[in-house]
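Let's turn to chain A:
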Amino acid sequence: MRKKLATVWLGGCSGCHMSFLDLDERLLEIAQWADVVKSPVVDQKEFPEVDVVLVEGAVVNAEHEEEIVLMRRRSRVLVAFGDCAVTANVPSMRNAWPKEVVLRRSYLEVPGTVEGRVPTEEVAALIDRVRPLHELVKVDFFLPGCPPSADLIYYVLTELLHDRVPVLDEARLKFG
Partner candidate 1 sequence: MARQYEMIMRHSRNSSGTAEPPRTDTRYKRIAAAMQKHQCRPDALIEILHKVQDAFGYLPMEAVRFVAREMRVPPSRVYGVATFYHFFSLKPKGKHNCVICTGTACHVRGAQAIVNEIQQQLGLRPGQTTADGKLGVQIARCIGCCGLAPAVVLDDQVLAKVKPGEMVETLRARVGGAR
Partner candidate 2 sequence: MNEIVSIQLDGNELKVELGRTILDVCREAGVDLPVMCYLEGLSVVGACRLCVVEIEGSPRLFPACTTPVAANQAIRTQTEKLKRYRRMIVELFFAERNHVCAVCVANNACELQDLARRVGMDHVRFPYLFPECGVDASHPHAVLDHNRCILCTRCVRVCDEVEGAHTWDVMGRGHASRVIADFNEPWGSSTTCTSCGKCVQVCPTGALWPKAASMGNLRKEPGKIGELVAKRKLNA
């Protein structure tokens, strides 16, 4: 039976998605097993019910908080995709300071800011601390790496889309 696959981009650099695209011709192989029903490269507003979702990025703002809960509810297998999703990684480097300090620094104090102001409407409000996915929802599979290699993504997706549990042994498991 064909599976439904989604990929999501939360607080991250999209590098994991780049690595996903690096699957190149193997993407066609994936397409034989699953429909990519929701992804930054698919025009679909609502998050549908899916079999597998790859979530890139950490939970950084209020929107992410809502989205991740929704995704959890509508996904059979939720994969923390890449270091940001697994450890909060680079986005979390702001966590040692209160978000007000971080915002002031970014929008007002850095050189080159002209008449800076902290945006309030255009972008979602930051939450106090950047958090990895598993602090908010149950994560079924952790796929660390910054980014995980295309080979690794291929391996993990192949297993999951065939209802097998991938195994990250010492050779496959790596942060950074």
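Just so we're on the same page, a residue touches a chain if its C-beta (ideal position, glycine included) is under 8 Å from a C-beta of that chain, and two chains touch if they have at least 3 such contacts; residues count from 1.
On the choice of candidates, all candidates are chains of the complex that A comes from, given by their letters.
It should be emphasised that the depicted structure is a prediction, and the values quoted were computed from it without experimental measurement.
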**OP:** Tell me which of 1 or 2 touches chain A in this complex.
**Re:** 2
Original post:
What residues of chain A sit close enough to touch candidate 2 in their complex?
Top reply: 80, 83, 86-90, 92-93, 95-97, 129, 132, 134-135, 139, 142, 144, 146, 168-170, 173-176
